[in-house]
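All remarks here apply to the structure that follows.
The complex appears here without one of its protein chains, the remainder shown in place.
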Amino acid sequence: MSNVKKRLFKEKVAKVCMQLAGITITGSLFFIVGTILYKGAPYLTWEMISETPKGGFYIGKDGGILNAILGSLYLATVSTALATAIGVPISIYLNVYVKAGSFLERFSKLLFDVLFGIPSIVYGAIAFSLMVWMGIRASLLGGIITITLLTIPIVVRTIDELLKTVPVDLKNITFSLGATQWETAKMFLRYIKPGIFTAILLAFGRAIGDVAGVLLTTGFSDNLPKYIDEPSATLPLAIFFQLSSPIPEVQGRAYASALILTFIILIIVICTHLLASRQQKHKI
Amino acid sequence: MNWRLIKDKLVERSFSLLLFSSLIVIALILTGLIVKSVPLVQAEHLGKILTESVWSPLKGSFGFLPFIMGTIWVTLISLIIAVPLCVLASVYLVEYAGDALRSMVLPLVNVLAAIPPVLYGVWGVLFVVPLLGQFVGPLFGVETTGYTVFAGGVVLAVMIFPIMISIMVEVLQTIPQELKNASLSLGATKWETVTKVILIKAKPGLLAAVVLGISRAFGETVAVLMVCGNIPQIPKSFFDAGYPLPALIANNFGEMMSIPLYDSALMFAALLLFVIIFGFNLLSRIILNKLEAKAS
């Protein structure tokens, strides 16, 4: 019987270990968000979100981070729109037009899967060299191009996952009614419509949070972004640059930027979650 | 010809154009990386670049070993922390937890995935670095600022939790109930069934998850850069500063223009990252696709 007792004891120990592991992992989320909230909340004032930094972002003690907020919103919105405009058709093409199981289909899908994991610093480095070669300086445009390249694989992959959920019968039915491929594709799009918003939100989240890509291509500026060929501030870089400043007020701007970025990300996550659950209800 | 058919053809043409131009862009990226790296490889022997440990661009010596070792150190530390935790947690979620708990935890893990790297970096600077410098270091009798490969590893570990958990959970869910029943009906406890049957059956998939974790850790730039010290040396312990490859690119790109071969060296670093990560991702995707085909 002692053997049985030992085995049951092991079972209990293992269970406790697993619970601890789970708590550590989920706990780390609250820990990270909590740390940022704790540090950032005192600095989150109206001045912070309504003004640009005064006297230089690295040394000036006054002003806020409006330049970075606007820069990030511009950058992420335009890149996401471009990536959607390019990524959705590619996905549709691969799933409706290209023969299932063909080399082109499998090769392209695998490639986008793999590209999904390529770090943004590599995209940034390439875009930077390209810009040097073409004589473009660091600018909003450079950032948009880089981030668009970065987000296309995300859009393609997410939409592809969605299209997999479309019943095969739907394709057969629309074809047998005499529909063209494009008409069938529109049917598919209607079927996955709520999911497309999820994909867009995901891409937007990734675009607004990326830092390695914009570090080399977008530069930084104390002014509000006005022209696409001028450098622009972004939230991630506002955090990155200002955090290392020796001046507490400037560090404060970094914390506030981190908090705002966290808010934006959390809003996106909540929206995707709501969309996803609504979609599921819709299906049943 | 019918307008409908013309429209169909037009759409097909433009969509395929998008696909092929994006494939071409990918090919161009790779070519660009290679072309830009060539001058360095021509000037120095490839083997020497990879094994030389002196990095001094002004004197024309480009030894990548410190950076490669820095990357390997932070990646390994993150795996040592993250792999056991993720395996345990995923097994718990799939085999022990109820639906309610699972549908609460998995979305939270997704939130973790959505947090941008720079915020992990902020957390690392505000919490992990001081913790290591003020508590853990002294505990081991080491004098350290906290800006170490250890800090990089901890931050990376948290960053690779989501990708590993989500794939491991998916893999574990494909293990047939009957196989578990076979073990349980022989009188095995649940934990015995987990270690002796489920984990063994799930090994390829779990491996794929770990490989994806590795490639994520390999390429992570800013969060690691913020916490691991950035001194071009070969780390000898957990409490040494390190300088991973992506950080090298990020820190030096702006100022490379005037020094000969410098830009080529940095592009070579990017090429290394690209190739290694591409390889890892390809490997794990192939494993996962095979498993998926088997499961359906």
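Some observations on this one:
We call the chains A and B, going by the order they appear; numbering starts again at 1 in every chain.
The rule is simple: a contact is a pair of C-beta atoms (placed from the backbone, for glycine too) under 8 Å apart; a residue touches a chain by one contact, two chains touch by 3 or more.
Methods note: contacts and distances are computed from a predicted model.
For the omitted chain of this complex, the UniProt record lists the protein as "Phosphate transport system ATP-binding protein", which is one of "Acyl carrier protein", "succinate dehydrogenase", "Phosphate transport system ATP-binding protein" or "Gas vesicle protein". Listed residues B:Leu50, B:Val197 or B:Ile234: the one in touch with the omitted chain is B:Val197. Chain A residues in contact with the hidden partner, per the touch definition given at the top, are 3-4, 7-8.
Residues 99, 176-189, 192, 196-197, 200-201 are the ones on chain B that touch the missing chain.
Throughout what follows, only the chains that are shown with their structure count from here on.
Chain contact summary for the complex, chain B toward chain A: residues 4-5, 7-8, 11-12, 14-16, 18-19, 22-23, 25-26, 29, 32-33, 36, 84-86, 88-89, 91-93, 96-97, 105, 107-112, 114-123, 125-127, 158, 161, 165, 189-192, 194, 212, 215-216, 218-222, 226, 246, 249-250, 253-254, 257, 263, 266-267, 270, 273-274, 277-278, 280-282, 285-286, 289.
Those residues of chain A that touch chain B in the shared complex are 7-8, 10-11, 14-15, 17-22, 24-26, 28-29, 31-33, 35-36, 39, 86, 89-90, 92-94, 97, 108, 110-111, 113-126, 128-130, 132, 149, 152, 180-183, 185, 202, 205, 208-212, 215-216, 236, 239-240, 243, 254-255, 258, 261-262, 265-266, 268-269, 273.
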